[in-house]
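All protein chains but one are shown in place.
Chain naming follows the written order as A, B and C, and within any one chain the residues start at number 1.
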Amino acid sequence: MKKYDVAVLGATGMVGQRFIEGLVDHPFFNLTALAASERSAGKRYEDCAKWYIEGEMPEEVRDVKVVKVDPEEVQADIVFSALPNPIAVDAEPAFAEAGSIVCSNASSYRMTEDVPLLIPEVNPEHLDLIDVQREKRGWEGAIITNPNCSSTMFVLPLKPVYEKFGIENMFVATLQAVSGAGYSGVPSMAILDNVIPYIPKEEHKDETESLKMLGRFDGEKIIPADFTISAVCHRVPTLDGHLESCFVKTREEATIEEIKAAMRDFTALPQELKLPTAPVPPVIVREEENRPQTRLDRDAGNGMAVTVGRVREDPILSFKFTCLGHNTIRGAAGASILNAEMLVKTRGL
Amino acid sequence: MKKYDVAVLGATGMVGQRFIEGLVDHPFFNLTALAASERSAGKRYEDCAKWYIEGEMPEEVRDVKVVKVDPEEVQADIVFSALPNPIAVDAEPAFAEAGSIVCSNASSYRMTEDVPLLIPEVNPEHLDLIDVQREKRGWEGAIITNPNCSSTMFVLPLKPVYEKFGIENMFVATLQAVSGAGYSGVPSMAILDNVIPYIPKEEHKDETESLKMLGRFDGEKIIPADFTISAVCHRVPTLDGHLESCFVKTREEATIEEIKAAMRDFTALPQELKLPTAPVPPVIVREEENRPQTRLDRDAGNGMAVTVGRVREDPILSFKFTCLGHNTIRGAAGASILNAEMLVKTRGL
Amino acid sequence: MKKYDVAVLGATGMVGQRFIEGLVDHPFFNLTALAASERSAGKRYEDCAKWYIEGEMPEEVRDVKVVKVDPEEVQADIVFSALPNPIAVDAEPAFAEAGSIVCSNASSYRMTEDVPLLIPEVNPEHLDLIDVQREKRGWEGAIITNPNCSSTMFVLPLKPVYEKFGIENMFVATLQAVSGAGYSGVPSMAILDNVIPYIPKEEHKDETESLKMLGRFDGEKIIPADFTISAVCHRVPTLDGHLESCFVKTREEATIEEIKAAMRDFTALPQELKLPTAPVPPVIVREEENRPQTRLDRDAGNGMAVTVGRVREDPILSFKFTCLGHNTIRGAAGASILNAEMLVKTRGL
Partner (left out) sequence: MKKYDVAVLGATGMVGQRFIEGLVDHPFFNLTALAASERSAGKRYEDCAKWYIEGEMPEEVRDVKVVKVDPEEVQADIVFSALPNPIAVDAEPAFAEAGSIVCSNASSYRMTEDVPLLIPEVNPEHLDLIDVQREKRGWEGAIITNPNCSSTMFVLPLKPVYEKFGIENMFVATLQAVSGAGYSGVPSMAILDNVIPYIPKEEHKDETESLKMLGRFDGEKIIPADFTISAVCHRVPTLDGHLESCFVKTREEATIEEIKAAMRDFTALPQELKLPTAPVPPVIVREEENRPQTRLDRDAGNGMAVTVGRVREDPILSFKFTCLGHNTIRGAAGASILNAEMLVKTRGL
């Protein structure tokens, strides 16, 4: 199979490193360029990036000369964007205009009408929104986004429930790891022996991005799912892994066994296509009363699976449950890479 | 004022130590006896108890000879019980029968029909249930209980809301500190860099004890409040302080300002009576977007106040908010002591 | 007693807040000004400072208008400096020249020949070095410094040992809390479930500042103590409190009991003068085999005492022991305040 040239934008940060981790030795992609801020441009990657992840910086990138985030300097079929929003807002369209597919983890364009917000297991058909996007904007490339790191974890297991039984409304309380804020985002003085019940903009993202993903593509635009989500987000002293507890009301009655079966048996296009990083199964349903746990379950499916547990009756709504996934893999870099795998496997570029 | 002789049952554990901390130098009480298991009985307190709390073991108790948990060995007007349930279930009635008032932090009798489950700011009138209890059981003493450490934190701020606007139902997600399980309850291997989404029996307690406390005493028994609570409980890596986020539907409409005013202006009998450990105000409403925080706010009001924040509209129900209190003070030993203060101030013994 | 007007430079950071905490209601001092960077200058303190410490921002400072770090804008007898070094290097001499006594926690001038590096219990006579300083520089004011947060903890208990038995050399391994790097100094991603065996410049400070403090003032300059220290510094996941283990060779033989007695009985000028924040005793010697512990002992003496434990024979040198103190109180702001108390009590200004 032809390998596509890919680049990482924002390559020195934590999500950028997760991109590198996932793209080195990837069967579909050749990692050909690393782009970062002016401060790093021109230096060897090893000289400007402090490697944050357990294990060593991959040999393949140590000597790569980092370039500026500029389409002139980066030739790639696909660029993976771990850019901060203020940079992403201009840079991503520039790359798309220059002909690259931008698989973005930034939030800038997630809710933009003609930009797909994609979880390949959930709404693969939204990918065709890039045809609308290209036509409207006259781009050769396109922008494809993945959702924020906390909504992924509940949207994935709820997808089969939504399909089978409908959802009327839901409440979600998240317990999010510090890596979600970037390497330097949460000072240790802020979080040791502490919980912070606030993450800027996160609740709004959970309450809106999820509905776009569960929405219907009518060939022109996405019609968001017709229910309401109420979210409350907490930062807790864990390194990686967002754990979330949900209270859900379905439209049609379903037993707990039916809910669990729907989640457990859920499989989707990425699994059928055997995409390289698609977890099998995408949702793991555990029966122990005290699982999922952040540290024990975040690496399930190489960080790409969501683990669900404690599915039980809710005294007010229909059921409640807890879910967990790795926020910088399934919730960020891994999500974008799976989006790109989906793209090249189903559409070429 | 006459001082009452008091004892602590289960004096060597963490809640027992919080009792000692609160009773040394108490204006109403003389701490006259410390009782613990057979293993400790007969020894000096200093020789059998490892002091878990910051600061030094109080001088006053170092030389006290620990006795067995046996009414024969403990003469006291009031005994404070930090006993584990399997011991409490027999020991507490024995003390009550022997004539002592038992102020218990154990869960054994909380839901028993003729036993008051008391938060003095919430349901002081339930205290008179001990007349029913004494008549029925022929006891000179009585058993008075305080609720589990997580329901206190949301019942206290919801009391004025319930009074003014009624409550139709609510969801609560708790993020509970490790001290709630006792000193050795949570191994460090279990909780470092981790969240455990399960605390045995805790959700059931939150869903039932709260309704008894908000219930009505008809002179014979408690008629529980007529709404439904759904709880999900998480253990997080914090030392002290239970932080809880709630989604609430009121019966009558109320603006966010009205809800906050109801909580902020809430005052109750313990404050009017100027009970020694009653916090003024009992509920602190903060306006910062990122408060309460576990480490920063757990000691408010000497660990007896509940701090509330992020009161805002809920897209599905009426409002949502976060609350926090110190689980081994307001949620355990301090709660029992305030119960005892209430008792002696309003009824004598 | 006349109260002196004092100011805090660098008032919004963590050490600045510890200064405020210590100076509000101080019997010797009126806190009259708060100075900070351009970014904060002109704003109310409450509007530009995020309060990091448990409990509330003191009422007295909420409405204070923050000024620039400029002698023109700050009139004060004493200025307490929590400035970062690059700012301190110019600002502190400017204040001294303008007539203020600068009690500095910065490292810029600690090792400067004519600047006293002071722990009032250890080397009070070094204070007179400011006469040399003033003469040489023509200043009305002066600069007085306190040592870095880790050397204080071992110099204080070693002072009486050094006096009685001499020291030939010593090794120290420190386990330092994250607050030592400032509020945002250590990202949580860097330290959760981790130890970092490196703190920039810290080992060099421990190896040199200590010898200056234990040195002799000959009326002109300080002749450093004539022994060698080898330090290794580790950052560990604790909030406050530097714990340090030392291996020491004395010049003269001493039994373990003699060493402990020397430390336990140690008292000094600040205690004799009953300075307001001088801890009594300055060094607490514990006999338990597992103390001092960071969280349990850091607040001893209101954070101004050093707690020592595990004093025992060393198989190679003379003895080994562990010591602990609060790094942002005894190791920073509290140290400077005690220096100022010493100054005004023994010399006026």
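As a working rule, contacts are C-beta pairs under 8 Å (C-beta built on N, C-alpha and C of every residue); 3 or more make two chains touch, one makes a residue touch a chain.
Model, not experiment: these values are computed from the prediction.
Q: Check the options C:15, C:83, C:239 or C:343 and report the residue that touches the missing chain.
A: C:239
Q: Thinking of the whole complex, not just what is shown, which of C:229, C:304 or C:337 touches the missing chain?
A: C:229
Q: Touching the absent chain in the whole complex: find that residue among C:193, C:220, C:252 or C:265.
A: The one listed residue touching the chain not shown is C:193.
Q: Just checking the interface: what residues of chain C touch the absent partner chain?
A: Residues 169, 171, 173, 175, 192-198, 207, 228-230, 232, 234, 236-239, 243, 245, 247, 289-296, 309-310, 314-317, 320, 322 of chain C touch the chain absent from view.
Q: Of the residues in chain A, which ones touch the absent chain?
A: 54-55, 192-193, 295-296, 299
Q: So which bits of chain B touch the chain we can't see?
A: These residues touch the chain not displayed: 14, 52, 178-179, 183-193, 237-239.
Going forward, only the chains that are shown with their structure count from here on.
Q: Hey, which chain ends up farthest from chain C, C-alpha centres compared?
A: A
Q: Look at both sides of the chain A and chain C contact and report whether the same residue positions are involved, with over half shared, or different ones.
A: On the two sides of the chain C and chain A interface, the residue numbers are mostly the same, over half being shared.
Q: So what's the Cα centroid distance for chain A and chain C, whole Å?
A: Centre-to-centre distance between chain A and chain C: 47 Å.
Q: At least two other chains touched by the same residue of chain A: list those residues.
A: Residues 192-193, 237-239 of chain A each touch two or more of the other chains.
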